[in-house]
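Then we have chain A:
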Amino acid sequence: MEVFLFYTLAAILVVFAIFTVTARNPVRSALYLVSALLGMAGLFFLLKAEFVGAVQILVYVGGIMVLFLFVIMLVSVREVQGERRANRQWKTAVVLATVLSVELIFFVVGGADVFRTEAVKQGVITQIQTANTQNVGQMLYTNYLLPFEIASILLLVAMIGAVVLARKEL
Partner candidate 1 sequence: MTETLLVYAIIPFIKIAVIVLILSGAIAYLTLFERKLVAHIQVRLGPMRVGWHGLLQPIADGLKFILKEDIIPSKADALVFTIAPAISLIPAFVVFSVVPFGPPEMFEGLLRWSLGWFFDSATVESVAQNTLASGGFITDINIAVLFVLSVSSVGILGIILGGWASNSKYPLLGALRSSAQMVSYEVALGFSIIGVLLVAGSLSLVEIVQNQEKAHLWYVFVQPVAFALFFICGMAETNRLPFDLPEAETELVGGFHTEYSGFRFSLYFLAEYANMITISAVAVTLFWGGWLRPFPNVSWLAFLGLIPPVLWFLIKVFLFLYIFIWVRGTLPRFRFDQLMRYGWKVFLPVALGNVIVSAGVLLAFL
Partner candidate 2 sequence: MSEESKPEEVQKSAAPSKPARPGRPRPIKRGPSYEDLDDDLLFRKLKEKFTDGIVSGQSFLDQPIYTVSLNCLYDVMIYLKDSPEWDFDYLVDVTALDYLGDEKRFVVVYHLYSHKNRSLIRIKARAGEEELVPSVTSLWRTANWLEREVYDLFGIEFSGHPDLRRILLPEDWHGHPLRKDYDIKLQDQAWIKQHLRIRKTPM
């Protein structure tokens, strides 16, 4: 059952990811990206990381994609559609993609063992089923407080910067 769901969701994810890149119309592209993100959230749910899954939908689909669409709608789609698909960076992209696929193949061939850290092998964290929201919260505010705060300040700075840029006169 789980395996079946996993592959279904994975297929959705991959197919829509490809659509996202290949779609000519940016709004459709965004729509496919939403589908891909939902598939990914499904994978998170399947892995019992409900918190991450829900936050994924909330932040990416409900927040970021809405803002994306907001911007895309303001730009005339017809102009964008006529543009050339590939730009100057395509060679770099090919190189990177090759490296990534080699890595991926290596891991797939090398077996699932690669992903298993020592802790998992010894069975220490096989089950984090209960209350992972609490765990995440506690982690964030204890062990990782500094990075968390830095990230917050970074976002704040970015927000203020955006406001400053968007205002016509100060």
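By our rule, a residue touches a chain if its C-beta (ideal position, glycine included) is under 8 Å from a C-beta of that chain, and two chains touch if they have at least 3 such contacts; residues count from 1.
Keep in mind how these were chosen: all candidates are chains of the complex that A comes from, given by their letters.
In this text, all values refer to a predicted model and were calculated from it rather than measured experimentally.
Engineer: Could you work out which candidate touches chain A in the complex, given the options 1 or 2?
Structural biologist: Candidate touching chain A in this assembly: 1.
Engineer: Which residues of chain A touch candidate 1 once you look at their complex with the stated criterion?
Structural biologist: For chain A paired with candidate 1, touching residues are 25, 27-28, 31, 34, 38, 50-51, 54-58, 61-63, 65-67, 69-70, 73-74, 130-133.
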